[in-house]
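Sharing a structure, written as structure tokens. Questions coming.
A single protein chain has been omitted; all remaining protein chains appear in their positions.
Let's turn to chain A:
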Amino acid sequence: MQMSLSPPDATLTVRLILNGEPVTLEVPPQAILLDVLRDQLHLGGTKKGCDHGQCGACTVHVDGRAVNACLRLAAMCEGQAITTIEGLAEKGQLHPVQEAFLVHDAYQCGYCSPGQIMSAVALLEDPEAATDDAAVRDAMSGNLCRCGAYRNIQAAIADARRHLESNAQQQGRQP
């Protein structure tokens, strides 16, 4: 008997929270989250660089954790909160990490930037993560930037960290 490589025709229903909004999807069971975001939901900000989890361009947040969307089946995301680069700015205001990337010229071609930013935001929001420069460089090393804007990305992350911490302190002081 020859094994068929044909995927099944049936689709699955997946409910998730996408950039804060509930979404119901019909997807084939083998559909990759990255392709569903880009081709089905028309969210092109999450980039396709290798489809193998080797470049980091497709980094999104799944329940707050940075994940390579190319290594994840859409069907695995039932009930989860997915945030993409399109969901980061609030009310047209750039997220402090995006703002810092702009000021520090932390990109060139910009293709890896959504992934870099999503990884950086997850890192800055992770209370367990070490904060020294070497630890940041290590944590960010899954996000390739072939243009090599690494120094500026690292400077932007450090700057955004200061900004977020000072925001948090100010909010702490308010009643």
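Operating definition for what follows: contacts are C-beta pairs under 8 Å (C-beta built on N, C-alpha and C of every residue); 3 or more make two chains touch, one makes a residue touch a chain; residues count from 1.
Methods note: contacts and distances are computed from a predicted model.
> Among "Xanthine dehydrogenase YagR molybdenum-binding subunit", "Histidine kinase-, DNA gyrase B-, and HSP90-like ATPase", "Autoinducer 2 import system permease protein LsrC" or "Spore germination protein KB", find the name that the UniProt record gives to the complex chain excluded from display.
"Xanthine dehydrogenase YagR molybdenum-binding subunit"
> Where the complex has a chain not shown, which of A:Val23, A:Met76 or A:Cys109 is the residue touching it?
Spelled out, the listed residue whose C-beta touches the missing chain is A:Cys109.
> Among A:Glu26, A:Asp39, A:Asp63 or A:Glu165, which one is in touch with the chain left out?
Spelled out, the listed residue whose C-beta touches the missing chain is A:Asp39.
> Across the whole complex, list the residues on chain A that are touched by the chain not included here.
Considering the whole complex, chain A reaches the absent chain at 5-7, 9, 28, 30-32, 35, 38-39, 42-52, 54-55, 57, 84-86, 88-89, 94, 98, 101-103, 105, 107-114, 117, 134, 136-138, 140-154.
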